[in-house]
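With one protein chain removed, the remaining protein chains of the complex are shown where they sit.
Note that the chains take the letters A, B and C in the order they are written out, and that residue 1 is the start of every chain.
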Amino acid sequence: MATRARGGRAPAAPVVQAIDPEVPGSAAALLTREQKLELYYWMRLTRSLEERLVNLYRQTKVVGGLFRSLGQEADAVGSAFALDKQKGDILSPLIRNMGAMLVRGAEPTEIIRQYMAKGDSPTRGRELNIHFGGPERGFIGQISHLGDMVPVMAGVTLSFKLRGEERVGLVYIGDGATSTGAFHEGINFAAVQRCPLVVIIENNGYAYSTPTWKQTAAKQFVDKATGYGIPGERADGNDVIATYDVTKRAVERARRGGGVTLIELMTYRRKGHAEHDNQSYVPDGEITRWEKENDPLDRYLRQLTGELAVKRDELAAIDARVQEEIDAATDTAEQSPMPEPTDALVGVYDEPKTVEPLWFRSGVKSAVEKNERAAGWGTFDG
Amino acid sequence: MATRARGGRAPAAPVVQAIDPEVPGSAAALLTREQKLELYYWMRLTRSLEERLVNLYRQTKVVGGLFRSLGQEADAVGSAFALDKQKGDILSPLIRNMGAMLVRGAEPTEIIRQYMAKGDSPTRGRELNIHFGGPERGFIGQISHLGDMVPVMAGVTLSFKLRGEERVGLVYIGDGATSTGAFHEGINFAAVQRCPLVVIIENNGYAYSTPTWKQTAAKQFVDKATGYGIPGERADGNDVIATYDVTKRAVERARRGGGVTLIELMTYRRKGHAEHDNQSYVPDGEITRWEKENDPLDRYLRQLTGELAVKRDELAAIDARVQEEIDAATDTAEQSPMPEPTDALVGVYDEPKTVEPLWFRSGVKSAVEKNERAAGWGTFDG
Amino acid sequence: MAEPNGEITYLEAIREALFEEMERDANVFCLGEDIGAYGGAFKVTDGLLAKFGEQRVIDTPISEIAIVGAAAGAAHMGLRPVCEMQFIDFISCAYDMLTNYVATARYRAFLSTPMVVRGPSGGYVRGGPFHSQNPEAAFLHTPGLKIVYPATASDAKGLMKAAIRDEDCVLFFEHKYLYRRVKERMPEGDHVVPIGKARVAREGKDLSIITYAATVWKALEAAETLEREQGLSVEVLDLRSLLPMDDEAIVATVKKTNRALIVHEDTRTGGIAGEISARINELAFEWLDAPVLRVTAADVPLPYSPPLEDYVLPQTADIVLAARRLAEY
Partner (left out) sequence: MAEPNGEITYLEAIREALFEEMERDANVFCLGEDIGAYGGAFKVTDGLLAKFGEQRVIDTPISEIAIVGAAAGAAHMGLRPVCEMQFIDFISCAYDMLTNYVATARYRAFLSTPMVVRGPSGGYVRGGPFHSQNPEAAFLHTPGLKIVYPATASDAKGLMKAAIRDEDCVLFFEHKYLYRRVKERMPEGDHVVPIGKARVAREGKDLSIITYAATVWKALEAAETLEREQGLSVEVLDLRSLLPMDDEAIVATVKKTNRALIVHEDTRTGGIAGEISARINELAFEWLDAPVLRVTAADVPLPYSPPLEDYVLPQTADIVLAARRLAEY
């Protein structure tokens, strides 16, 4: 794509009729102009929403840590865009995949509520940051324990296979989390069962402070594919179109009964593990280099204004819409109430619906309100 | 080797001065005639000792299950023979590696005692079959949980590295157990740390009743090596010399700081998972084919009598020695006492040395002796 | 397989429940190591493959994390997986997946996870430290899980049916010592035993033995002996469900006899007898005429050799002795 003529209308793409999992570019070639602009919208929304969250974090309105995907928006958005809502595809996001969740229908309001631990957040204040979702929404909420979502998504997609549904699943895994036993067992299980599952390794160079060479001795993560007997592809995760293309083809392979594909997306984590992390372990200049040379939004903007000849003001309008949405979401979320304490007792089991309050909580609310407030609000740095 | 002239003295081997990890055959070429006969001795001892154990099992003198390595003796013996006793190398055997333990110094007497749950068995009756060993003996006892020995051996060999010792570790893993998270985490950890560790996947076609194609979608297990960024080799595990060669070269690589090697040894489990397993799941003719065409002892006998021109009666003398040793070991083991009940309370911790008897055992021994004996003796079929 | 008198074993009762539930509900399927053609290490799933096919009886790689995790994913989608652990000892490999992912799914994400994890458990069979475990105490501590551990063939069947129909994850521990040793005629019809209800295995008035799984039988033997030799009337409460636990039944028996002996096969420290003892204290302290006592295994890994295993595990004579002491208190 990078070699195409700049300026003016893009030359007509080669006539491609259908997606062929084995032909790189065959999925991207079918993207319409509207879809390409939509991709821009999602990436912009992701970045701007995170920026808003940073503001809220600085105002200590966020409870707990804040996790960024700055510089990784293309990888999350491009891959999620390759799933089919109508067909009932499901993905399982990680902490850097807010963009993927937005694409699949997560609302900025609920994300902000969740970060603010509100009572009407998607988990009613039970879980933090972007740990939420459900199969009916097209994305399933992660837990913190890395790797665990791979076996779970193997099971979700096993159900597609057993029921003869044409649905596909997608699970993300960090470079770091490939070292977990859960990743290994899950991908192997899915490969043997030929589950319709796409596994994306997001190689962003670091796991917390640990560079990839301390995580694996392999030259590239995609080399793991052969060991699981599945196809593997590596792509530029900061190129939203390339990311879409490689994922879409894998999704089609899965939908046609071709089983699991392993994709390694090359990207870079420009912020720390979470906001508190000062990245002192990163070599000088590395971050700026990625920022200057390889920002996925900058790159995509150049593509759009070049190849597709999208006008600056069309893009500005999208940016404005994004800002409005985020403003509105922030206002709504800020007005949300905190949860009622006793809601904590509801819903551990289907039956009984509610756990009995403990005996020393007979004068329940009063007992709690009289309490010292636990300090540590917002200081949690995990 | 198979192409060498039969009959008469073997032609002088090509002059090889040293083992080169990258040159197949360079280790085998240095084996002396004595060593080759020793290999025969260990294989024969393995097979005959297991046959004796079968007799004891049929006499219900074995407590618990009996696990065979029939048809896999070459793989265990050839690989273990590649370690260096003087240098303090350590291996971790699995249930099919009695041969490897014998090579490293396990005594038939202690193996029989252990199978008979005797009080003077190497674990004083605490653990079953060949679950015993210790670093000072050159082999470490396994636990049942498959895969766990890989991280443990990563740590054993990490200690070699940290202390600058020239020692090497070897860990076996079954085709089935490669599916465990522990295997993955352990080999990856060792690869990153460049621990002096050789990992041998014994591909014997089955994990209990499960054929390898239900265990992995990979074409061959050795394909996993690239994914861990380590060298991998596949060899004929029923050829004791080839097994020795491939292992020895990996051991040398490890000793010279070259880190982990993954070896896949092709072999076949001719008996069931344990003696109770009737192998009804095995396709007709498969077992006989391996027995007829690919018995490691038969093959090696042909090599010895051909290439090395070893006389039948020299071999018969070895067989006789093996029988004598086993007879003697059986007699000794049979006379061993069962453990004293209260020994069960000793040695959970370094301090306190002994757990207090529970209060209702004040009249301890009498209370137990009055007990009904738990039935199930020898009927355990796990 | 049933005897002429219509009795079937504990193991057959479990198998019967699996058959019936798989017939009743197409969403039920089984997965585990060697459960298909081989029928499982103990043959619990024997015949399921022939009847229900490879889609519903799945041989898996040796991957307990994946077995449990995949079951959870499939359960979210409305299937009802029944996972076999070849031996329950290997459930430890899936400890994270069960306690962190599965147990919390409903609470943190409103996801249903109707699934069963079952497997041969317990000792008295010379299985050594890794084929004899009783893992109930490790999971009792996890809100969101349910745990059952039947002692009789009909409870095994009825609880398996309840477990499969439950909307939450049920750990179903099967005592391998009982597999082929206890037999019973199954109740007619759709026999479901509710989770969370204990069973009075023997009525008595002088003291209560509270127990579950294999030691129910030892307690019953001990009760006979005590009746015969001491004229003591011993009540035996078989908990059957460990999470939730039947507080009502526990309190009722303690209020009736005023003396409680808790018996379990598992090791003592941190074993679930502690929880039971604490509850009795809280709920029926005034009715206690004697301390709540425990008969359990000694605090050591379970050794393999018969004299050692016999010494470590609780035996009938131990229960007799402890009960006598309690009665005399």
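General remarks:
What we mean here is this: a contact is a pair of C-beta atoms (placed from the backbone, for glycine too) under 8 Å apart; a residue touches a chain by one contact, two chains touch by 3 or more.
Quick caveat: nothing in here was measured; it's all calculated off a predicted structure.
By the touch rule given at the top, the unshown chain touches A, B, C in the complete complex. Across C:Val125, C:Ala273 or C:Leu313, the residue that sits in touch with the chain not pictured is C:Ala273. Interface note for the absent chain: among A:Ala177, A:Val260 or A:Val322, the touching residue is A:Ala177. When the missing chain is restored to the complex, the residue among A:Thr46, A:Thr216 or A:Asn294 that touches it is A:Thr216. The chain that is not drawn here is touched, among residues B:Glu22, B:Asp284, B:Asp313 or B:Glu351, by B:Glu351. Within the complete assembly, B:Gly134 is the residue of B:Gly105, B:Gly134, B:Gly257 or B:Pro337 that touches the hidden chain.
Panel shows chain B; residues 123, 126-127, 131-135, 140-141, 143-145, 148, 150-160, 162, 181-182, 185-186, 188-190, 192-193, 347-351, 355, 359 of it touch the chain omitted from the view. Within the complete assembly, residues 89-90, 92-93, 95-96, 99-100, 103-104, 107-108, 129-130, 137-144, 243, 245, 266-267, 269-278, 281-282, 285, 290-294, 299-301, 303 of chain C touch the chain that is not shown. Remark: the residues of chain A touching the chain excluded from display are 63-64, 117-119, 121, 124-128, 131, 143-147, 176-177, 179-182, 207-210, 214-216, 280-281, 338-345, 348, 355, 357-358, 360-361, 363, 367-368, 370-382.
Simple rule for what comes next: only the chains that are shown with their structure count from here on.
Among all pairs of chains, B-C has the largest number of C-beta pairs in contact.
Chain centres were defined as the mean of their Cα atoms; on that basis the chain farthest from chain C turns out to be A. One simple way to say how far apart two chains are is to compare their mean CA positions; for chain A and chain B this gives 46 Å. Residue numbers of chain A whose C-beta contacts span two or more other chains: 181-182, 185, 188-189, 192.
Shown for chain C are the residues that touch two or more other chains, namely 60-61, 63-66.
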